[in-house]
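Dumping the structure here so I can ask a few things about it.
As you look at this complex, bear in mind that one protein chain is not there, while each of the others sits in place.
Entry: subunit A
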């Protein structure tokens, strides 16, 4: 019997259990009503239905989940115990290869054996697989019936089926939220682990403070020390994400927020705000084209025309400007929220003193909203430095440590992409460096987010 068929059968049983349990509970309820006892039935019939259906399904499904993981080992053991397996080589690569070939033929994923030794094992594999799979299905069905029958006998007017079903639902919800947390922990752990391997090859100090980044030369055998100085990458990331992009995004975002909250008529605000937010929905790769194909060449021509040396067709300025534009809606909506959170009483107080709207904005609203705006800017920075597509396309690959915005710089994310694309061996310092870079990026963005959320939260409390 195939997997999907078994599952269908089980779910069919579950539905049958639900229907029959509900019917029985309904009869009990009617009987209880006829005797005139008020509230004699603790739970609604459908809760009894769910209770029995869950008892039918969950133990059987749990058993199947475990069984599909244990079964291959049991089958292999049985095959090895077969007389046909006596001639196999001892533990090792050859033996494993023969066994897996025999298994593939038995499953039908491979037509014929390369290794003649695999052929005699096919039949035992087939027999044992069928036996264990059949046994597993039988056990699962038995469990389903047993669970269902047990639960069915518990249907009684005073049985608290609702409480139990709801507790189980809560457990499911908890499980769903834990999945996200466990995944995060797993990702961090793998980052940490691979970074530790990297740092066992390269001194962390020379990674964090070295100024020469040339992983390619390390890969070609010139030694690991001094090839992994990540300072030019960190500088490039900060230069593009935290300096150039913010010079664009902070003033424009703040000013648009001020216009939208203080000056715009409701009808204007109604169409302008969504349009601004569409900017946030443009895929970053589209910004990437725009930066690489339109802005960067224009900037290069401009730099050449005014005689700036070292102008490159991939420049920090192009990537930073476009990233700044991308971040505008982010800054603007955070600033919008913080300005809107300043109580109307504050604004009225200022206007009633004879202050104009712009004086009120300058002297009351912005100072009061500042912490929220700062928090928003920190979140924007953390987004900008983690942004990948624009810098991959527009910033370049040369690890220059430069202040010239027209020259090419590279960033942490760009280098991670470079280190991990193409055919790579996964145990060289070159590829592992990507994990170390990822770890640094993760830590920095995490800290920025924590600080930003703190600032925003503290500020919100001040007005509640």
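Methods note: a contact is a pair of C-beta atoms (placed from the backbone, for glycine too) under 8 Å apart; a residue touches a chain by one contact, two chains touch by 3 or more; residues count from 1.
Going forward, contacts and distances are computed from a predicted model.
Chemist: Name the chain not shown, per its UniProt record: "Acyl-CoA dehydrogenase", "Response regulator", "Phosphate ABC transporter ATP-binding protein" or "Cobalamin biosynthesis protein CbiM"?
Modeler: This omitted chain is identified in its UniProt record as "Phosphate ABC transporter ATP-binding protein".
Chemist: Given the contact definition stated above, which residue among A:277, A:359 or A:427 touches the chain not shown here?
Modeler: In the full complex, the listed residue that touches the missing chain is A:359.
Chemist: If the hidden chain were put back, which of A:346, A:374, A:397 or A:451 would touch it?
Modeler: For the chain that is not drawn, the touching residue is A:346.
Chemist: Have a look at A:266, A:283 or A:422 and name the one touching the chain we're not showing.
Modeler: A:266
Chemist: Which subunit A residues touch the hidden chain?
Modeler: 265-266, 343, 345-356, 359, 363-364, 367-368, 462
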